[in-house]
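These notes are about the structure you will find just below.
Heads up, one of the protein chains got dropped from this complex, but the rest are sitting where they should.
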Amino acid sequence: MLIGLGIVHIVLTLFAGPFLDGFTRKYIKANLAHSREGPLVGPWQTFVDLFKLLGKEDLFTAGGIISLQMLAPLVALSSALVASLMVPLSGIAPLGAQSDMIVFLYTIGLGAVAVVIGAMATGSPYAYAGSLREISLYLIVEPVLMLAMLGAMALSRSLHLEDQLRWHYAQGFSLPMLIGAVAVFVALQAQFGKLPFDIAEAEQEVISGPFIEISGPRLALLRWFFLSRQFVFAGLFCTVFLPWGLTAYPVVNLLITLVKIFVVYSLIGLIDAVMPRVRIDQALRVYFAVLIIALLGAVLAFVSA
Amino acid sequence: MENGLFWLARTEGQIGTGLMVLILASVLVPLFYRRRYYMGPIAFILTLIGSAFLISSGVSVFLQGPTSTFHLHPLPGLTTPLTIGVDYLSAVFLIFVPAVVTLVCLYSLSYIENYKEQNPARLYPFLILLPVAAALIVIAADLILFLIGWELLALITYFFIVYRKEKEVVRAGAGYLLVSQAAIVCLIGATLILYRFSETKNLTFEAVGQTIEQMGLVHPGWLHTALFLFLIGFGINAGIFPFHFWLRKAYPSAPSAAAGALAAVGPKVAVYALLRLYADWLPVSFFSTIWGQILALFGGLSLFVGAFIALLQTDAAKLVSCYITVQLGYIVLAIGAGVTFLPISPPIALVALTAGLFHTVNNALYKSLLFLNTGALFARAGETDLAKVGGLMRVMPLTGLTALTAAVAIAGLPPVNGFASKWMIFSDCLMAGRTLPLFALLGAIALFISALTLASFLKFFGSAFLGPLMPATAEKKDLPLPMQVPQALLAVACVLIGLAPAAFVLPLYQAVSFLLHKGYAPSPYVVLGDSLTAIRLNFGDGIVATWNPIPFLAAGAVTFLVSFGLYRLLNPSRRVSPVWHCGATVSPTIAKYHTHGFYQPFKDFVGFRVNRSHARSHNPSAYASEEPPVRPITQQSQPDRLYPSVIRWISRLYRTIRRTRNGSPPMVWMLLTVSVIVAIALYSALS
Amino acid sequence: MIASKIRQILIGKRAGSVTLKYPFEPRPSEPGYRGRVTVDTDKCVGCGGCADVCPARCILITDVSPFIRIIRRYLDRCIHCGRCEEVCAYDALHLDGEYELATTDRKDLFIEQKLFMGTCNRCGRCYIPPTPLDRLMVVGFRKDEDLDGETI
Partner (left out) sequence: MVQQLTTDTILGRLSESIPVIASQSPTPHRLYIEVPKDRVKEACRILFEDLQGRYTITVGTDRRPVNGKFEVLHFFSFDRDNIRMAVRVFLDPDDLTLESITPVIPGAGWAEREIQDLVGIRVIGHPDPRPLALPDGFPEGLYPLRKDYPYNYQPPLDEGKTFPFKEPPPDATVVTVGPFFPVLEEPSQWRLFVDGEIVVGCDYRGFYNHRAIEKLGDSVLTYNQIVFLAERICGICGCVHSTSYCQAVEEAAGIEVPLRARVIRSLILELERVHSHLLWLGLACHIVGFDYGFMQSWRIREPVMWLAEYLTGSRKHFSINLVGGVRRDIVPDQFDRILSVADDVDRQTNELVKAIQDDTALIARLKGVGIFTPEEVRLSGAVGPTARGSGVAIDARRDHPYAAYDLLQFEVVTHDGCDTLARTLVRIGEIFESLKMIRQCVNLLKDIPVGDLLGEIPEEIPPLKDGMHAVEAPRGEVFHYVLTGYENRPYRWRVRAPSYQNIQSVPMMFKEGTYLADVPITLGSVDPCFSCTERMEVVDQGRSQSYTLEEKDLLRLSRSKYRALKATERK
């Protein structure tokens, strides 16, 4: 049964990520904010891009290390899919019993490291600049998620995401979890890599950072990694931090979670459509404030645990 | 004496022969100082034999159980006999220390060629004596032999550091000597206090345990001072927070191979001493809660300080040395948590102590591997400054791969061994934090610092092995075999431990629970779960945290196949093209991303403690009349000293002493020992 | 910040989608648009006035013999300034509103006229330039050098 659920998770992550991204690009960014028609094929535009890229020629840089350039996108995408197996989308996660909060955090970290090493292996200064921006942001944004989940762990007395989920749904509303949820939602904007925090692949400043020397199918895989990671983060946020709609049937839970994810995506897409890009030092300051909020939530959780 | 074979079967016999072989080797090897070519292999073979004996003794302890204490011939004038006793904890160290030192000896066979002007005869004997010193400390069952072992270790480290006869290296050696002798003095002081208050005037470990128990009731004040002196002594050798400053100068000046061996021995043996002191001797009482929390605090602070100083380093050797402090911070944090929770809840305590021990073993492996990689940098690029080195993965791919494994291990990413031990430490601290919030805070700091470690070692791997290849190292060939084999073995060891952590954690749990008296520790299978690979922590109310590498890797393999399938879906053609500099042609030397610029926004943002890397920009104009005022960016060679006043006071003292006695370092050392003897005389007169 | 964002979204929504569906719906040019150059070969007397004023010099005149004059117009190099239309005394040239001139064959944008010249129209008297700056540069026998290598 878990194997079946695992396949559902992988297929869902691989297809919901690009679809939701295409949806926000068309109906929120183009039609609503930019008052333009948007892509003709509507929400399927991201798929069209990905499959076009899969057919294109694969370029490696002469100055870099070919093997690492080849492996990086593959490892990144597989780490994102493994992380998606740990998120209890339908109340239970395929790898839920075998892993916990810290394993999930570090699997996502593994994906980010793979991208960075793949980018550095190309040897282009823009790839270095872009990936170092990503790591600098990761250093500030990851503790926010960690502190919020710390609060959840303290209250639910267990590191397993499923236990935290069950406790939070049973408990209903609790102040530390609410503070944690707010902090994680703001952190989502950077984890999604959406404006105002798409600093790592800012096309105007560092010519789309880690993506600069990668082309063809490997670029498609790297984009797919970022899209799947977005879906995983949204899934985690909707399941653990939004405590409504846990019924007995897993299928119903899955649908409710997808609806919640859809709402979160459109909210983030809306912010992305009307925000300029902030500089890396401004982003660090913003997320330091969010870090303080998350810390407050965690302390409150420990005190009340 | 029973016949040879039977003698060899028993652990004491194996240890005895092992030590004999090594001591003989250290005497024999210098005789070949004329013929450099033969000296290396002979030294290696003898070390191999000696270490084999020591390792077999360690393994036999685990098979046949710990040996009873064994009295050597007592020294004249001393009431306490010199006793030896090998239990599970010492067995753990007897296994991995000689193994790492042998690999380092194999590595230095061809690494020594880089130091043309020095004679290897000044390195091999001490490399061979290193396991002897460690074994001595680990098997000693009384304080005197224990201190002799520490003294031997300090001397060996000094001779490693001053191997290169350059001026600033000698000064670093003198500095280290001063610091290590101060540590020894503290240990001697603590022993004196124990000796004074023990009725039986006997310093064997059991007697020490009883004396401490008595002092706890009668003279708590003196017990605290003794424990404090012990803490300073072992803290200095471990290089944790308040005493970490000597590390950055001492280890980088030693040859990288020697530094790798030292990193696997010095601080790790200090961890053995801490475990022995706080878990074995100290009775489970409110003392352990106080001192446990102090230890945990020191661990947390050394995590924080070490990581931020390392963020500034641009030299590979300094960066790796800084991270000794950080990794020791993790271990001491775990031990502190364990000791604190001994009286409160045994499962959490024992899991914490096991986690600390497990991290010690893992750290010894990947830390020495990192030093060997730095050595490889020195061998091929002539220097370890990351700013001048680049793209070496194309010159030496295997070393690059091992460096990547080591970086992933120290950063604690899932499949490799660093993650297993860090995961245990985090989950234990966080769960402990529910009763004592201090540990939750320290756990959170530990999680954040592990992200910082990841960043720093991406800097190490990113600027040394990736990026454009520097022309100076372009046509160099790969490393010789003796240098590659040890790195490969260490990397494979790291990955193996990562894949089956439970198999290694159970014996360590047994070693730690043996320290406490019988019947105290819950059975390992309840606390750690019973499978061979998965660890399921259960602190009494259900399984709280799980880490099972096998399904993780299975899922990883499946998803890797899925992404590879996607990659080959429309079988794309492949082509190699030069790096794109927006249409301009830029030479690789100036296009290399300078190491000083790594994470510069983050460093500026966190600049409150670390003196900011201040970049004065000049505004050159296409028509500037005079040469623009470029102030070179303040090079971060001297990171901010946290205790500037203390250091200045010590060096002023050092200078005044030097002026009085025509300034040669041994003179200072001799003066110190005289002062200690005077202190002892005074003390015995008073009591 | 939030107020300005809401106001921005309202502006975007109120403006609706302004994308023109150009390839699918025709997009006529404004009246008076200087588009394609059409040549009425009957009215053209071969005086060469347009060749003189063309800034891009894409009208070339060659006198093969005292009676035969060949005028070659490379309309792919034309910058659509409309000077030739203004200068032509016999209004043989006209720029209409057509702007979809993309072709795969350069011959579509190349017009060649062979004119049988009477004796008088080579002396330029019958062509009165509107301003002194537009007078005939070269009077008499003309041989414009062809685009080298690009024989059409």
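Note that the chains take the letters A, B and C in the order they are written out, and that residue 1 is the start of every chain.
Note that in this section a residue touches a chain if its C-beta (ideal position, glycine included) is under 8 Å from a C-beta of that chain, and two chains touch if they have at least 3 such contacts.
For clarity, every value in this text was computed on a predicted model and none was experimentally measured.
Within the entire complex, contacts from the absent chain reach the displayed chains A, B, C.
Remark: the residues of subunit C touching the chain excluded from display are 1, 3-5, 7-8, 11-12, 15, 18, 29-34, 53-58, 60, 77, 79-83, 86, 95, 130-135, 137-138, 142-150. On the side of subunit B, the interface with the absent chain consists of residues 387, 580-586, 590-594, 596-601, 603, 613, 615-626, 628, 630, 632-633, 635, using the contact rule stated above.
In the full complex, subunit A makes contact with the omitted chain through residues 29, 33-36, 125-126, 128-129, 132-133, 195-196, 198-199, 202-207, 273-282.
The rule is simple: only the chains that are shown with their structure count from here on.
Pairwise, the chains sharing the most contacting C-beta pairs are A-B. Averaged C-alpha coordinates put the centre of subunit A at 36 Å from the centre of subunit B. With each centre defined as the average position of its C-alpha atoms, the distance from subunit B to subunit C rounds to 82 Å.
Computed centre separation for the pair subunit A/subunit C is 56 angstrom, with centres defined by C-alpha atoms. Within subunit A, not a single residue touches two or more of the remaining chains. In subunit B, no residue reaches two or more other chains under the touch definition. Of all residues in subunit B, those touching subunit A in their complex are 391, 393-394, 397, 400, 404, 408, 411-414, 419, 423, 426-427, 430-431, 433-434, 437, 440, 443-444, 447-448, 451-452, 454-455, 458, 461-462, 465-469, 534, 541-548, 551-552, 555-556, 558-560, 562-564, 566-570, 572-582, 588, 591-593, 597-599, 601-602, 604-605. For subunit A in complex with subunit B, the residues that touch the partner chain are 6, 10, 14, 51, 54-68, 73-75, 77-79, 81-82, 85, 94-95, 97-100, 102-103, 105-107, 109-110, 113, 116-117, 120-125, 128-129, 132-133, 135-136, 138-140, 142-143, 146-147, 150, 153-154, 157-160, 207, 212-213, 216-218, 220-221, 224, 280-281, 284-285, 288, 298-299, 302-303, 305.
Here subunit A touches subunit C in the complex through residues 31-38, 270, 274-275, going by the rule given at the top.
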